[in-house]
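Excluded from the complex is one protein chain; the other protein chains are retained at their positions.
Chain lettering (A, B and C) follows the sequence in which the chains are written, and residue indices restart at 1 in each chain.
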């Protein structure tokens, strides 16, 4: 029996829930909501995420919005300053994996060990362990707007501490957890958690403090079109909006196909607007969009190729005139990047973002328009089906849709995902489905996918199956979009033995 | 009194001239023309420059055509092999500056010192000192087609040694010498020299061996439109064709403005064809074109920014679907690149070339078409004027045109250049003239330049003058297309003192 | 003697990187092994418990997030305590944080009792060959003719 509903949490209930959340770790007591609202109110515009995005948008620029975090507070301050010095106005705040899984005692140990060893033993900043007072020092250390990253288990507590510390954005992306961060949670539990953060942001909003939510959607772990990802982003935006969130930032995952990426950049904010308006959230703003090097392809290991991939992605982002751009670093395939790698990587990306945006170059062609209309048709079909399944309630619909495989994506971590869909690239490098699972994609569009896949089958003389899907998954790291059967790792294809 | 004419050198005269050329250094005696023709005939297709270009063109790829050379032969072999191993089929062959200036005894000393010291004391490979037998070892060491670089004084001898060694392409770019390599030579002397190399290639052609000439045109030392560069490339092609050259490769200098670069990529081979046909050289083929990161802007010093510039240029080249692409290395602003820098740089460029070309992405818009038609109008006006000045003889016309400033380009090394033209970028980053000198550019097109320049004057509230031109010249190295008045080196602008 | 060797797979600790272990699991199945696929974020204790329950022959653990060393402190000892000293322990993925040498990782994990340690992006077919050899030399599968 589904209990969750698309409905704002009652204020008293919410305040009661907060007590539980804040009692999870001693630093919870540092959070005083009224004082936090006051603190947020006094922040300069350069620390308000939506204001920064709006300004960047007006100026016609694309700024970097990287990822990074390190446990020791002095190091973190140095890191955010060095990012800010590079001209980066949107400052990421990656928390470590123990924190994200609410294993705060392990995070504590990792933090202490890190301090003792003088080097990081955690893969991010343990924000809860550091608490509000310490974290404010980081926020105040540079002139940028902060957005912390977490996952489901710690989402509520991380949000509480982060906003009280002066951070002004945070993902509230429950499909992200299903795709990549949470193995066992049910969709309902995920929505529950997201509603809490939405309600918290809504509370701030009711006091005039606008905090932005970035929606990541179902993390796309493989070579597939972004339709499910975009549809699930919009569901996340709707769930957040209902709780009072007033500012959402769409994310467009750049996959390497220029036509498909630019098509997605065009269609994503339009569809956000459409469904937000349709479901009564016309007052929710979209201050800007972020292009992300996120489809989770393995990254090239060689430095040159890694730079190639980073700069290329930034170029496409700039051609698409997105407001912010997330790229990885040249160390992505190796390990947590060094400070130098961060700087060199972002300098490369920044170089091209600035050079391309200056040109106000308009880019359009038949392929882009085609991808745009295909994505639009797919996302619309999926969302309409979800609403239908929920009988108008998007929360209920989302739960039923995952159950039914109406929302589905491959290689997800979550055990409730059907995992019946799969994709490969077509001859020009666009991502197409080879297995549709139960996705409610219109028949003529399925046929389009099949035709494109058949074209490649003809040219390469091999069946486009699971193994090709994995070949394609590795392709970018090997220097192309189309996978070859003989990449070094063989992709688990049955050998001769 | 101009003596040179657009007329093929008589075979006997030519053979007599050869004696003088070959007697300049003992290794000249290693060149036996008949044996060399035979050697060339037996080369595999992969060593024939035009065949490689044609193949690449058919396959729809863009390959790298770098620059590099090092004095010690074992090092050079290692270098060309490592380039070839990266999948580079067009192998450059940079000669050192002493060789280019025919100071062969200094080159000899530099070579011997290098061998003694075990590291290079020369900035290239002294091909004449090494001679045919040694250089054949380099050519045979890998599976690529070679093109040596020289400048005027050594051009004839370098050509003789290079072709006899199995190289199958060479620039014959006398305006390149005027722009960047030869201080005092008259245009007539330059044409004389180019006619020799053309005649030598023509001799090979008469025996069925096709050697390609790449035309660089007047080296563009600054922020200016490429019209004069393209016009002078075509003049070089015509001079070479008259001597019997059967294969020419246009070079499009990529300046960083996508619209302008793509416009130039479209228009350049078309104008080559037009003038080759018009002047009776329909049998000269254009096997492919090369996009070059050549406008001689100072390069970014930081590694990240340097990668940004390299990958960006390669991206534009691939979007323009050129056949070959020359990019610099991340060490460009620092010094002769290390082998590692070569490899990383080309790996980055190759990554993006392959990824972009796979997509067969068609790119077009109003801006590209506008740049295309402007370049076309300018080049046509210039070439028609040159022909008019020469009363139909392009060689005579070229000489008179430089004298009259009808052909002109800033910051040239040659003392015969007028140096009365200057340019800046417009608001979108395209290069425009601020001083037209005596260029025969049609009035309505001059007005277009003036309007674009005025737009930027209005926005920036400063006059677009010499100092801005220099600011713009440095801009790319500082991370944008438009120069700022406060770049660290101040550009010689008068300070407060 | 069992018909097929039983292999346990999964990522250890709270590591979320499930793609690799899914591919590894499918490759093992394709090669004829019985695979117990625990998926991502599997605590070390769960590996041990399931190994006992299924009488497993090997564990092919993955870890990419850089904290495997912390997660697997004393793991081999616990396996021995649980009577699993004969179970082969393989691990692969990215075993350290930041730029580092695989050789160091290998040494460390071998000292911790792992039989084989694989560098990032290893060819899983080669690992399956290793596995076959190791199982045969343990003579648990005297004549291991797998399907592949």
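By definition in this document, a residue touches a chain if its C-beta (ideal position, glycine included) is under 8 Å from a C-beta of that chain, and two chains touch if they have at least 3 such contacts.
This is a predicted model, so every value here is computed, not measured.
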| item | value |
| --- | --- |
| Chains on display which the left-out chain touches in the complete complex | B |
| Candidates B:98, B:326 or B:351 - the one touching the absent chain | B:98 |
| Candidates B:86, B:334, B:377 or B:404 - the one touching the absent chain | B:334 |
| Contacting the left-out chain in the complete assembly, out of B:33, B:298 or B:377 | B:298 |
| Residue among B:129, B:186, B:221 or B:268 touching the omitted chain | B:221 |
| Identified contact with the non-displayed chain, of B:37, B:121 or B:377 | B:121 |
| Residues in chain B touching the chain absent from view | 97-98, 100-101, 103, 106, 110, 120-123, 151, 180-181, 183, 221-222, 296, 298, 301, 331, 333-338, 411-413, 415, 466, 470, 473, 488-497 |
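Everything that follows uses one rule, which is that only the chains that are shown with their structure count from here on.
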| item | value |
| --- | --- |
| Most widely separated chain from chain A, with each centre as the mean of CA atoms | B |
| Distance between chain centroids, defined by C-alpha means - chain B, chain C (Å) | 57 |
| Approximate Å spacing (C-alpha centroids) for the pair chain A, chain C | 31 |
